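Here the complex is missing a single protein chain, while all its other protein chains stay put.
Chain lettering (A, B and C) follows the sequence in which the chains are written, and residue indices restart at 1 in each chain.
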Amino acid sequence: MFEKMIDKSMAKSPWIFHINAGSCNGCDIELVSVLTPRYDAERLGFRLTGTPRQADIVVVSGPVTLQSRDRLIRTLEQVPQPRVVVSLGSCPRSGNVFKGSYAIDGPLEKWTHVDVSVAGCTPKPEAIVAALAQATQILEQKRKEMRK
Amino acid sequence: MNILLYNLFYLLVFPGLLFCILMGVLLSGLDRILVARMQRRVGPPLLQNWYDFLKCMGKETIIPRHARRTVYLFAPVVGFGALITISLFLPVLNGKAAFSGNSDLVVILYLLTLVSVCGMVGASASGSPFAGVGLSREMVAMISYELPFVLVMLSVSLKTVALNPMGAPLTFSLTEIWNYQAAHGPLICHWSLIPAALAMLFVIPCEVGMHPFDVAEAETEICEGMLAEYSGKPLAVYKLTHMVKMYVMCALFYVLFLGGLSTGMAAVDVVIFVLVCALLTFLTMSLPHAVCARFKVEQVFQFYWTWVAALALVSLVLVFFGL
Amino acid sequence: MNTFMQNFPILAIMSLFLGAFITSLVARHSQKAGNFISALSVTLALGFILALFKPVMLDGQIITYWLGGWEPVAGWAIGICLEVDALSLFFGLIVTVAVFVSCLYSFTYMNHDDALPNYYTLFLMLSGSVLGLVLSGDLFNVFVMIEIMTFTAVALTAFRTSYEGALEGAFKYLAVGSLGSTGVLVGIALLYSQLHTLNLAQIAALMPVTQGSSVVLAIAFGFLFIGFGTKAFLFPFHPLAADAHAVAPASISLMISGVLTKCGVYGIIRLTYILFQNANRPVVSYLVTGFGAVSMFVCVTMAFNQHNFKRLLAFHSISQVGYVITVVGLSSALGLGAGLYHAMNHTIFKGLLFLTAGAVQHQTGSLDLDRLGGLSKRMPKTTALFLIGAASISGLPPFNGFASKWMIYQATFNAGLLHHNLFYLAVCVCALLTSVLTLASFIKVTQSVFFGQLPKEYEQVEEVPLAMRLPMWILAVLCVVTGLFPSLVQTYLLTPAVSAIANIPAYVDAAMGAGYAADRSVPGGVIASLPVTNTWTPTAWLALLFSVTCAVAIVAILGSPKDRQHEYISQMGEEESAKYDSFFSGEQAVYSQVGGSDLFWGFKHNWRKYFAVMHNWHSGIVNDYTLYGVAAIAFVLLVCVTTL
Partner (left out) sequence: MLPYVTKALSNLFKKPSTEAFPAGEPPKAAPHYRGRLHYDPTLCINCGMCMRVCAPQAITREIVKLENGDQQITFTYDMTSCTFCNTCSDFCSKKAITLTEDYMIVGTKPEDFLVSGTFIKKAPPPKPKLTPEQIAEMKEKAEAAKAAKAAAGGVAPAAPAGEKPKFTPEQIAEMKAAAEAKKAAAAKQEG
């Protein structure tokens, strides 16, 4: 019963850790605006944490630059299971306008499995909320798989 | 046998473990909703913190390379145990505490310290540099609120003892304080203690580590500070400790300044108690959270050692001169 | 009276002194034999003192021994006397236990040093002199013992001459310490000129307590007070202790902080409660309490600034002695009980802490808080011991520091209440604050020495051998036991000691013959006698704490089914995965090392002016320190002459 309760609350309290892998700050600002009164992701239980150890959902923004690559990989490894990786904006999936630059070592798919993506440059907060909501479903599923 | 059962009941149900957790979850949920409403948000569901706790229980617990396993895992648990023990000393219902002695206040003071110290030792054992910064801030915050807290404590004891002289041995007893209030009305109605009550209201959020004073757990500056390396079950216990601490501090204020009230019906008393706790949560935690930005650690220290300590000192001096 | 028992005090002292001489003869040829002799003599001393426990503590006897059988004739005591009442025995117990532990520890701890025969000789002489001091019934003997104690302590401080500052520390101790010794000598001379006797009991009997005292006696009191205060390293003398502790071997630091300072405390109690019987006069009370409170607070703030493990402990040592002196000055049974209790606890936990510091130094060769770190990985048992000691000194329940500190708060609060005095209330606040500050600086040590990250150079450090851990465990167990059963301590140690202080006629009669006190109408005592009730009972809620902790532990750790636990708690295995690195914003683990010795800048920033003053004040120049000492003597004399 306890385990079932945990399963259910997995989707109800997803904590987000945000990694900026060389983003232009546009997506980062939109992610913060998700927590503002207008969009209020906290009513779904979202919370921004400051450390990967407490995160359930890792949100990555930015094309993966050479400078940030190692740090990104290291930080992603430090997130406990079950975890979901969300790519925010166009950059992490493709490199966007930075595609082909010598300073880019993307896309994010090369380094980790991306569960949910939200495209846009930058995405609208509603789209981010929708993506995060989708991520919570995946989180719950992963937890159930982990239990089996 | 009966005594054992009673003790187990005290320990596990009321006013111990279950009641504490229930109140902690409710109050912290209420706090989050109230803050959200003051910011014109909808806010999370009332049981959000309970979900958080459960979720953390289900996560993987990573023990970092630099951590000392035993201390890392057991420090939060010991801290939580100490917190539950405090609740057993609080005579929240009819002046009867599950366990009472002649030194309640000092014991409570030190148990609260123990709770914080367990957090700090755990953070220290996790080996993270952020945790190191966090624990240093927590310690400075503790030094900050300790002075006003001690002054409040002394003025309350002085007030309750001063009017029945030669009852001296029971100076720091909460039961005594309750009985005094039952006879003379709640202490908050005595004007000489109003500054102390105000000071205590300021002490509560810092003791709990609520928003404007949560220098130790600043998410954005120092990556959750003391909890930087914590994940999974120990983190869940820390979160639970945080919730229960809100309840314990509210209940402590209730006992110190609003005690002695009793309608004779236990159920009504409990309802009144819960309502008072909710009000205190709103006043001391939600309102500053919604209104203030986080202080710097020097500012916290300055604020508590000047304004709040001055308030408490005024009370102490007034009480000392028999007012 | 049991005549056989009467020989035990002198046997205890002589076993130590004889041991010293035999060791110096034997150890030149065989160090093992020397060690054996030292161990034998400290064990014998401990045995003799323990044997006195029953008659003195339980039956309330006072044992006197006249050297050479020179008993008092016609009401005048000329011979040298040992007089063991419960107070003396209380301190005797503290001393012998500390000596025993220190000696055990030395065997392994000192094995890298040369000139060991000298070490054990000096060590045993130090022990013997301290024991002689607390058991002595004769004021001049007290002075002789103080001198032996000071000089052996100085020699032992400088024992490791290779350390930077060893000779300097020893020289400071010698110079300023002799100021205190001189004070005692002058005080004794003045006292002798007035009362024509050196026997403690007779002085107590002849002291004109009720009919106003002379100026000379007031000056004598002032000199004696400051002399004993120097031995306890009270406020203006505290830099000495810091310098001495930082360079002395850890076993000697234990002796200096646990035993030598207790001599000062013992002297002040004897002085104010029995010899001059003026502890209940407000001036003396303010003087003693004031000095105690200032030492308590100044030293704890000074400890914030230290970067050396043992220097930090040294400042705390004086801070804790400040607690003891503070409550001793309250002249109440509760205060005295609290003071004695804390004195005992201080020896136990501070001894433990010094020994752990010594263990760290022994294994790593460093005491620098900036360089050490993460030793809990390599020395887990020492860490556990240190945590017990740190929790005790910070007054965390359920260890012994809490029990005695609780009594201290109670005593100061009650004093403020009964005398309706704001000063005592301020002292109470000060004591509570000091406790928090103590905690803060031990958090700092915990973080910067034992937790945090292990520097590369200490990766091969090993745990100290069992022979060094055993003495530490003895003290750690004492920490827990005296904390868990304060009522037993109360009944068997504190109450007898306090009632011995409260009953001066008995003390006088034991030495001078029955009826001597009554003839000279010696007053009963400065404090209302007994009992020192009002202990707190920790066992009940300790059981609660324990059960709650167990319950939560079960929920937390075993909440998930057992067979899948490894999936939930993951610990580093063989693989070098970044998963188990500290999170440092994604940087590599090697960059995440942060020094911890300056942890509390938030606090220190606000107090920067105070710390600047203190920094200038502790100049490290022996002339300055002597000047402070002289100023303190002048101040005390002024107070004594004008008001007593």
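Quick note on the criterion: contacts are C-beta pairs under 8 Å (C-beta built on N, C-alpha and C of every residue); 3 or more make two chains touch, one makes a residue touch a chain.
Since the structure is predicted, the reported quantities are computational estimates derived from the model, not experimental observations.
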*Contact list for the unshown chain, restricted to visible chains*: A, B
*asked:* Among A:K12, A:R69 or A:R93, exactly one should touch the missing chain; which is it?
replied: A:R93
_Going by the contact rule already stated, which one of A:I29, A:A103 or A:C121 would touch the omitted chain in the full complex?_
A:C121
*Contact set of chain B toward the excluded chain (per top definition)*: 34, 36-43, 287, 290-292
_Contact set of chain A toward the excluded chain (per top definition)_ = 37-40, 43-44, 90, 93-97, 99-100, 115-121, 123-124, 126-127, 129-131, 133-134, 138
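In this text, only the chains that are shown with their structure count from here on.
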*In whole angstrom, what separates the CA-based centres of chain A and chain C?*
57
_Centre distance in Å when chain A and chain B are each reduced to the mean of their C-alpha atoms_ = 35
*asked:* I need the residues of chain B touching at least two other chains; which ones are they?
replied: 57, 59-62, 130, 223, 228-229, 232
*Scan chain A for residues touching two or more other chains and write them down.*
3, 51, 53, 78, 80
*Sites on chain B touched by chain A in the complex*: 32, 36, 39-45, 48, 50-52, 54-62, 130, 218-220, 222-224, 227-232, 235
*asked:* Can you tell me which positions in chain A touch chain C when the two form their complex?
replied: 2-3, 19, 51-53, 68, 70-75, 77-78, 80, 146-147
*Interface residues, chain C side, partner chain B - complex*: 374, 376-377, 380, 383, 387, 391, 394-397, 402, 406, 409-410, 413-414, 417-418, 420, 422, 425, 428-429, 432-433, 436-437, 439-440, 443-444, 446-447, 450-454, 533-534, 536-537, 540-541, 544-549, 551-553, 556-557, 559, 567-572, 579-585, 589, 592-594, 596, 599-603, 605-606
